[in-house]
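A single protein chain has been omitted; all remaining protein chains appear in their positions.
Labels run A, B and C following the written order; every chain starts at residue 1.
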Amino acid sequence: MTPKNIIFAIVAVGLLIIAPLGQGNYITYVLCSWLLFSIAAMGLNLTLGYAGQVSLAQASFMGIGAYITALMTLNGIHWILAMPCAVAATFFVGLVLGYPALRVQHHFLAFVTLAFNTLVFLAFRNEEWLTGGSFGLVGMPRPDFWVFSTMKQLPFYYFTLVCFLISAAAFWWIVHSPWGRAFKALRENPIRANSVGVDTRRMTLLAFAIGSAFGGLAGALMTPLVQFIEPGSFALVHSLKLLLMVVVGGAGFFFGPILGAAIVILMPEVLRFTEGYYLIIYALLVIVLMVYSPTGLMGLGGKVITRFRPQREVRKDMVQGAQL
Amino acid sequence: MSETILSVRNVSKNFGGIQAVREVSFDVKRGEVLGLIGPNGSGKSTLFNCVLGQLKPSSGEVHVNGRNVAGMRACDLNKLGVGRTFQQLSVFPQMSVIDNIILAGQEHHGTMLSRLFGPSDAGLTAEAEQMIAFFRLSHLRDELAGSLSYGQQKLVDAAMAFMAGPSLVLLDEPAGGVNLTMLGNLKERLKTYNESHDTTFVVIEHNMEFVMSLCSRIVVLAEGAIIAEGTPDEIRNNQQVIDAYLGG
Amino acid sequence: MLKNLFMTAALAVSLSAGAAHAADTVKLADVAELSGAGAAAGAVWHDGVKMAVEEINADGGILGKQIDLVAYDSQTDPQNSRAMVQKAIDEGTYVLLGTVYSSSTVVNMLVAMQNGMPQITGSESPTITAKNNPYIFRTAFGAQKGLPKLAAYLKNVVGAENVAVVWANTEYGKGGHDAFASVAKELGINITVDIPTEQAQVDFAADVAKIKSSDADAVFVYLTEEESARFLIEADKQNLKLPTAGDTVLASQKVIDLAGKAANGALGHVGLTTEAPIPTIQKMAADFKKKYGYGADHNAIKGYIGVYMVKYVTEMIGEFDRQKFADTLHGLCLDAASHPGILMDACWDNTGEMSRASFLVKVVEGTQKITATLPAN
Partner (left out) sequence: MPEFIQIMISGLSAGSIYALAAVGFTLLWQASQTINFAQGEFVMLPAFFVLALMSFAGFPLWLAILAAIALSVLLLGAIFKRLIVEPMISHGTLPLVIATIALGLLLKEAVKEFYSPLGQPFPSLFPQEVFVVAGASISIPDIANFIIAMGTIIALQLFLQRTRTGRCMQATAQNPDVAQILGVDVKRMVLYTFLINGALAAIASVLITPVYLAKFSNGEVLGVVAFTAAIVGGFNQIRGALVGGLVIGVVDNLSAIYFSAEYRQAVPLILLIVIILVRPQGLLGTAEGRTV
């Protein structure tokens, strides 16, 4: 990390710490949900943005994580034990979902994962004996850590923030490790990667598994945040929403999904003055953004900077990004 | 007598009724630079893919360092000490040159776990910088590989093939599309590397001039079979080879 | 990321500033399904709410204060509805109106309860009032109250012994299905075919074929509007001759409009209908049609009544006090003669459940005909 990065990180963490102070419960709640969706979107960013594997099933991993956490905490097991189970389970399910990616790519993979998401949704809804069916599960406790109770909104925010910061650090570490380099190689040229010794099969599976585990962690946080989960919260449309977060923010950029999650979660707020039209405006903005800057907002920011400081030429391959 | 690195034993390959490669056998010894030439459709690429383990021979065997490579995955072959370059441009365009090179070495260092928890360059920065310097790319160290010129990318591709210290390097049309100045540079670098590291090369190439000046021995294929084998001078004067190229 | 944090902060400041102005108005929040799958129900409910608010404001408001109605879109997403309820509470609403979909209400009523916020919901799922939440109040009685009336009718009047049940496999449909199943058991009605269907299902051919080849002698349908209509159309096509009964939805005007002649003969037990032979309801329905250009339905009436509940109870206690509001409404009966905005006499018990007279209707030649008025239970 360069000194500039360190200063930036400290300022960012500082802002995150003071963000909810003096705010109402609603804003704090929105911030919590932004942080947890950022974690899920980060995971998808690893799978999609870094490793180039299309997944339209991230919401189902949030669901698996959320249900496991809910069932365990409802049975009196502490969150701190339930969460690792959720993360481990999503890791292994992600590993299994990765297998189709070894056979097919691009749009076929998109459809397999999309179908997987719907199958998971159906299981949540139909296996009532376990999941409570369409009524969902309600009344999951928020965890206590000795003297620190997360029952109130503000302490819960700091609890979520700690999880977020740990996830972000882990993510940063992974993408800057040799693994991260191998993931990128997998995205850019899998055949070449294979020929220089990258075990592309293993890395593909890992990309799915790790990305899914982040989704599982986000689900494990959603359970105590909302204290109610039902199958509809993990339907396909939410996977598309996560995809939107990653791509609108900027796939393959560290901050992309965090920014994208902020946009998707806060946009209804910002556009609320337009009453019923905000989804229309939102959809239009996304289309315009994609037409003008397919690398998302991070790419757009880069474009603006290059316009004012044109030292480096803009390269054709920069615009390509992860491809389906 | 130095050891045999690559051994091709009675390899045949059929596609349906068509016999693309017929009973081909040859050995390559340590430090040799072998050229594999032949007109279009002579079975070079099929044979090449058999050597790379991508195709399983219909009969016969290919051994690298004493191991049968049939059906071996590219990454395992690479770990066995086989580096390769590609006919088409084959770098990682959105990674910097140094990252391209480090990547080509990192899978040979440490374990899966050390590559996650260890240093982000897998301890290879110095070695990679040396490799970049060897191919005279130091000034482009931090540029994105995709922004380099065609010839420069060919050099990066070659540097990647050498990064893991392979005992055998397969060069697939290294001269294709490279301009003359760059070509001289490439040939000179390959030669130097071969002499200093005693690395074995197998080269598929259309550019006769390039093959003749780089290789120590040449195998000529026509219609799936070896029609001649020998030093560049012998091949140049071989009537059969001339006929194969001219008469078809 | 930082920019967005600032945006959030700026937003919060402007919101709290807005709350400070509210001296001579009283804030009323309506959290409703204005988008997403429930938009059809939520939007109509909200129009009913709006109409009542405008009437009350034109008439001098509540205790002299004008109502400042704020709409919040739940996007038919339970989580989002929870956030919106939290937001409405943060912004200082007096009483909370909404949501219509039970799946949302089940979640957001917890937040309202934690904040001691009276909540007037349009949901009819039995679970809502079974949770001992002292702040939730209904605008229409729960399915567990309506379905016994319907089941008794099926058994005693129609003479059905074997009933096929077609239901939407959602929180809403599942609630109705379970309530009906338990009533059927009590009455000795046998459920021969039990068919869950998907939300927004379009193809009912298989479901109808399955009923047709069973020994059912009546069908109970618990689906939302469009799905009810699609079912009736398919049943008509496959010439399913069985009596088909449902709750409010099946015999509603919307389903009749959609299904056309296929709706003829459908039986329904409805809590609220604009066809009711009650002058207050008919006036409300006429005003609604004039104002919005489309016909009101039970959701519009529910929203309308909800706002008037706020007015009457608040004027009864003489101040804007949430706790007193909830306490007063428990066990209260309002008669329509002296409280015209309530439209029909209604009572609330200690769980917030309500009782009110209801109607048995049959669709005859494209219109809802009331065959019997059943007393409140």
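Convention: a contact is a pair of C-beta atoms (placed from the backbone, for glycine too) under 8 Å apart; a residue touches a chain by one contact, two chains touch by 3 or more.
On a predicted model such as this, the values are computed, not experimentally measured, just so you know.
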Since one chain is left out of the picture, which of the remaining chains does it touch in the full complex? A, C
Touch assignment to the omitted chain, from C:Ile233, C:Ile278 or C:Met344, lands on C:Ile233
Options A:Val112, A:Met140 or A:Ala182, residue touching the unrepresented chain: A:Val112
Among the options A:Leu35, A:Cys163 or A:Val247, which residue touches the chain absent from this view? A:Val247
What residue numbers in chain A mark contact with the hidden partner chain? 48, 54, 100, 103-108, 110-112, 115-116, 118-119, 122, 125-126, 237, 240, 243-244, 247-248, 251, 276-277, 279-280, 282-284, 286-287, 290-291, 294, 319-324
Under the stated touch rule, tell me which residues of chain C contact the chain that is not displayed. 35, 37, 39-40, 43-44, 169, 195-198, 200-203, 205-207, 209-210, 212-213, 225-226, 229-230, 233-234, 237-239, 254, 257-260, 294
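Rule of thumb we're sticking to: only the chains that are shown with their structure count from here on.
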What is the shape of the graph in which nodes denote protein chains and edges denote touching chain pairs (line, ring, star, complete, other)? line
Of all chains shown, smallest offset between own Cα centre and global Cα centre goes to A
Distance between the centres, which are taken as Cα means, of chain B and chain A, whole angstrom: 41
I'd like to verify one number: the distance from the centre of chain A to the centre of chain C, where each centre is the average of its C-alpha atoms, in whole angstrom. 36
Report, in whole Å, the distance between the mean C-alpha point of chain B and the mean C-alpha point of chain C. 73
Would you please write down the residue numbers of chain C that are in contact with two or more other chains? none
For chain A, which residues are shared contacts with two or more other chains? none
Would you pull the chain C residues touching chain A in the complex into a rising list? 1-2, 4-5, 7-9, 11-12, 15-16, 34-35, 71, 73, 75, 77-79, 82-83, 86-87, 89-91, 103, 106-107, 110, 127, 169-171, 173-175
Taking the complex as given, what residues does chain B use to touch chain A? 73-75, 77-79, 83-84, 86, 90-95, 99, 102-104, 106-108, 112, 115-118, 120-122, 144, 146-147, 160-161, 163-164
Sort out for me which residues of chain A touch chain C in the complex. 12, 15-16, 19, 23-27, 29-31, 33, 125-126, 133-136, 138, 222, 226-228, 230, 232-233, 255, 258-259, 262-263, 266, 268-270, 275-276, 279
